[in-house]
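Working notes for the structure below.
All protein chains but one are shown in place.
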């Protein structure tokens, strides 16, 4: 941590701050420039609140040197993490596709889609039991009944299930019944929930909040990981910008940035990321080319009658075509992968 | 709702869509332009999912005519709502200031600050029991012990208390013990929580999420109001933009916009909105001049030792000076207020 | 254009507005809903200022039905435009790579890089003669001397040259000497300049402004095209968002969106779009997979000594590897391309 002092700081205030910091066991290294004086802090600075430092009247600003995430960061975990669910792997070169309807609507619907996406090669089935909706008057999902239908689909197809948790009151049920627990974008900074799901031991699919930075996503993962049991899959799903032609702006450069800063697998959601079914195909290819470790895609057998998010769902036929194209694309990306590592 | 058709729509698909819509009891009015054909929907369009409509291949886009909030909107509630807590009023010309520490740290601290802000004229005491923090390694608040300290401060000063709820598991306790329940920016779209707090009958202080639009804020209020018991105070507290000189960008034009669209009181949080104590004074004045119905301000007796958000807390002395200035400012604003109404 | 009226509009004001509009030759179609009344305008609405309409006190809001760009839009130009520069084509299935140094620094530098990128398969040479820099104290480019060096490189390598124009005073020189005139992000809405370059007959590479919407980009293209002589290549180069881990947020979904709305070729700049050389490789692949018609990439032989933007330049060796990978990727994307068209 670097403290930049004001132009002509009050020496007494500087001395008082230095004593406060030394009392916490930190060592201080001053550098005097022409117009500016800075103090480098050495030691366990994780406990130092940079904002509180700014209250000393002698401080101009505080610069962070180290990233604040230790468990999620690559510094102390140089190798890619691989999340393994019943033999289906994500990360470290393993690519996985999660597909299914936005919301579970009926047994017929979820079974039909689950069979289709399995045939096309999806490794996991997704489906919403509880649906967060902007309007209180919109369809809010089947709730726990929807979860039961997902379990039936799992039994019939063998596909592990991925579904979103909406609050702490469901942690016990999800720990028992769900293969990968999704924490949605709106809950990315629901810190109490993050701690609790981190204790389940189930892998957590953590979606980036629509206005959260990459660093905040990694800090949210740090919350989950600090509970000690669960592993984390990160998911880019679009951020909020001024552009209105797409529902969100899919930030694909987040994929290589996250992979550089973190060892965790990174997947992409082109359905929510764009909000339009005809953008899902190109953006799924783009996400894969950017190096994503997987995709999560909404598939619906009758999109125009979907009870939610129909506009961003692809049909099983288009999904099948996409999976074939992805296979050939992945072959090209994997060629000489070793060579590239040495770039 | 207006449906814009594609340039040369498939007549069969148009017919199919029209039948589907008429079956729902809506009447259709077509207008043919030179290059474009639109269809106006008349009837109860609240049940029509505009996204699902976009799945008909003949549809180019769907335009909303009516705002989707009925209980929060001014259309059917032309008069300002006034929230009354033990005789202290907010809205409809009544201006209220909520002040106190970011987080409750000790009995001595909260009592000292509560006495100070009361003497300066604050009508409500705020204080965080649970603190949402970006880092799992930062101070997370005293929890329910903090709430007990707030209750002691209420008893000693008579100030009603305002504190943030972090999840559904606390609804019962907050309903019993808290005078105004704050739903924080990160929970603004925690829809299950919104519904539950709406059943308590306690007024809800609803903060705008840092990337949520004004319409989304009103839809969140709609969730609370649709539960039928609680009233809502809206709070602008800064949105996330590209600017990094301030923690957030305080969107003061949201104040008159919200007052035009909604009958609910609108207050402003210049502490979180800026993140710097020396911006609180000018932005509190600015918010008041913009027409806010109140302010919520962080006050700390020793900001440099605050366990959180010290940088954005003002001292009791500065708060006192601010309250005096606000009083004189409000006098000027209220002069000829009737005249202005007719503008 | 659809005019939504206020709840209880003043009939006299409505009549006055209707007369004003009918006087302009527009025909009006009223639709009365339960709570809302709308008026559809039929005729040449391009001349109607939607903002001026909002000044009639009876108007609640105005909704646009048609996109405001006619020359740039696909509606009246259903087939892809192909820009042809001395036999090198961009658009309509033709993929082109423009490569070269951020700024021209010396004859040795630009010749060395030009030879390298030509060998690797680039079709065009880029290089900055004038460099817009945030600081007045930073290197501002060699100016017209830099342009002379580009011309030498063109003569030696046969690569057509692409360089950025900084103001109207250079239009004559650029018309004579430059093969593709680049209008940079900061000048995307320099409307006088857009009109002038549109008269040169040279193809215009039009970069999206860092805070401009897709619609604004198409309106800027409309300015160029309305001058009647020049063709336009659109370029996505990153937009400004709250995320700071990358210099900008590369909006790859803009590629398929632009291709849907417009017939113009769309290329991507992964160098400025990310600001980091190690993100250029994955994002160049991703842009291509998203369907871009080409790429513009900064290549520098000694990036750490570059006079500007060194951090985002790749070496000739890495560029060569990228070009090989792109070739194989393009083969996969082109397979069964016809099939996909029918999706």
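The chains carry the letters A, B and C, assigned in the order they are written, with residues numbered from 1 in each.
Criterion: contacts are C-beta pairs under 8 Å (C-beta built on N, C-alpha and C of every residue); 3 or more make two chains touch, one makes a residue touch a chain.
Predicted model only: the values in this text are computed from it and were never measured.
**Student:** Of the listed residues B:201, B:228 or B:282, which contacts the missing chain in the full complex?
**Tutor:** Going through B:201, B:228 or B:282 one by one, B:282 is the residue touching the chain not shown.
**Student:** Spell out the interface residues on subunit C facing the chain that's missing from view.
**Tutor:** 46-47, 49, 51-52, 54-56, 68, 130, 132-138, 140, 166-169, 186-187, 189-193, 195, 209-211, 216, 219, 222-223, 226, 240, 275-277, 303-312
**Student:** Please give every residue of subunit B in contact with the chain that is not shown.
**Tutor:** Per the touch rule, subunit B residues meeting the hidden chain are 211, 213-215, 239, 241-246, 249-257, 260-261, 273-274, 278-279, 281-283, 285-291, 318, 321, 325, 328-329, 331-333, 335, 339-340, 343.
**Student:** Go through subunit A and note every residue touching the omitted chain.
**Tutor:** Within subunit A, the residues that touch the unshown chain are 2, 4, 7, 29, 31-36, 38, 40, 42-44, 63, 65-66, 75, 240-242, 244.
FYI, only the chains that are shown with their structure count from here on.
**Student:** So, comparing each chain's Cα centre against the centre of all protein Cα atoms, which one is closest?
**Tutor:** Per-chain C-alpha centroids compared to the overall one single out A.
**Student:** Take the average of all CA coordinates in subunit A, do the same for subunit B, and state the distance between these two points in whole angstrom.
**Tutor:** 27
**Student:** So which bits of subunit C are touching at least two other chains?
**Tutor:** In subunit C, the residues touching two or more other chains are 241-242, 244.
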